[in-house]
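Yeah, one chain of the complex is gone here, protein chain that is, but the others are all in their spots.
So, subunit A:
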Amino acid sequence: MATIIQRRRAVSINPLKSSAPLGAALAYLGIDGSIPLLHGSQGCTSFALVLLVRHFKETIPLQTTAMEEVATILGGSGNMEEALLNLTRRVKPRFIGIASTALVETRGEDYAGDLKLIMDRQPELAHTRVVFASTPDYAGALEDGWARAVSAVISSIVLPWSPAVTPFRQVNILPGVHQTPADIEALKDMVESFGLYPVVLPDLSGSLDGHVADAWIPTTMGGARLEEIEQMARATHTIAIGEHMRAPAELLGSLTGVPLTVFPTLTGLAPCDRLVALLSRLSGNAVPGRYRRERSQLVDAMLDGHFHFGGRKIAIGADPDLLCALSHFFAGMGAEIVAAVASTGNSPSLDAIPAETVIIGDLTDLEDAAREHGAEVLVTHSHGRQGAHRLDIPLMRVGFPIFDRLGTAHMLSVGYRGTRDLIFRVANLFMGQMHDHVPADFADVLPAPIVEESSHVSPPATH
């Protein structure tokens, strides 16, 4: 079990974490016909928007309640109401997801209560579903914001179990914040190939997969449909990915009675086997030939790839669940996690990380630890580029944000195929670094002769 070290510093230099409201906005973007609304000053939204656009290279619908100073001091429910009305009139979204920011939470009002009053007195809002999640920037990070938004959606949209619910060959999937659209697509595919029907919340594979539509739509286009979210009680099982999705999954379970399984990760042979076995049991179908073949390809990739992983020193900085998933992946292939830095400390995943210590800190902690332990690759998001450059080691980009590479949405790392591709990505990175041997590499083949200077030991006397 890893020792967890909380850095006690007053300053964060090169932050590793992204803020909770951003995570919440991201979750709301996985719902069809949606607009996320940040309750705060317009500047916060502007920063979040720019970052999301840089990551996804897509237009992102994101709005703000535009709190200025006076509104902040007098209370924000008026701005919230006005924002909801303006959005409804102007763009007619089907869904608005509100996430609070530090600014409004500092005043500590009861925004969920305010929202209820607003919805009651405004008939104009009757056709828009509105949910609220409390996500102050000063508590938690991306994973927490995402999970809270999903919980907010579940508690206000999902219809609780009742005798009228007809069970259906449906599986609910609650992906974690670091599943890419490609990951979600692969999971849906997998579930479908067992003759089951997947309902994914949030579903970024419909909305942020990068597509060109035929018209300009000011809301999200694609994603989880409200009608299906309502009917999550029909499922036979719920699959959640990452510890941060345990709370939303349990909430869903308590509302609907649907049993659940939380997978810490779906990268790696063992977790994939569990998933496939579970789907086989739920469906009563045999594992399709296709997955037998993919599994065998993964096994082959592990055989071919392990040469490049063994003994390699890896430094990873990420949100807790992603850190957990990646460090198990690397360690499972024989690499050594010499530096593990998590963005926040409030996750049970951290205990299970296969490293001596886990630091709760920023990219500077990661850089320092990587330097100290001679890491050979830095694994973190794009902001790690400055550090990797200083360390003169390659940067493998994972998580959020990735703004200096294309195709982030299509990067696959779950399932047999995703794991296989990930092995190749890493191995190729190392192969690109390979150098031809020179005599200096073998400098320590023989220990240097010890030259005695001051004292001369006479050879043992011979008789």
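Basically, a residue touches a chain if its C-beta (ideal position, glycine included) is under 8 Å from a C-beta of that chain, and two chains touch if they have at least 3 such contacts; residues count from 1.
Everything that follows uses one rule, which is that contacts and distances are computed from a predicted model.
Taking the options "Alpha-ketoacid dehydrogenase subunit beta", "ATP-binding cassette domain-containing protein", "FeS assembly protein SufD" or "Nitrogenase iron-molybdenum cofactor biosynthesis protein NifE" in turn, only "Nitrogenase iron-molybdenum cofactor biosynthesis protein NifE" matches the UniProt protein name of the chain that is not displayed. In the complete assembly, the contact with the undisplayed chain comes from A:V212, out of A:V212, A:A286 or A:L406. Among A:A2, A:M80, A:A339 or A:A370, only A:M80 touches the chain left out of the display.
When the full complex is taken into account, the listed residue touching the unshown chain is A:L51, out of A:L51, A:L269 or A:V287. Checked against the hidden chain, the listed residues A:T59, A:S280, A:Q297 or A:T357 yield one contact partner: A:T59.
Touch with the hidden chain on the side of subunit A covers residues 9-15, 17-19, 21-22, 37, 41-51, 53-54, 57-59, 63-69, 72-73, 79-80, 82-87, 90, 101-103, 106-107, 136-139, 141, 212-213, 216, 218, 383, 386, 403.
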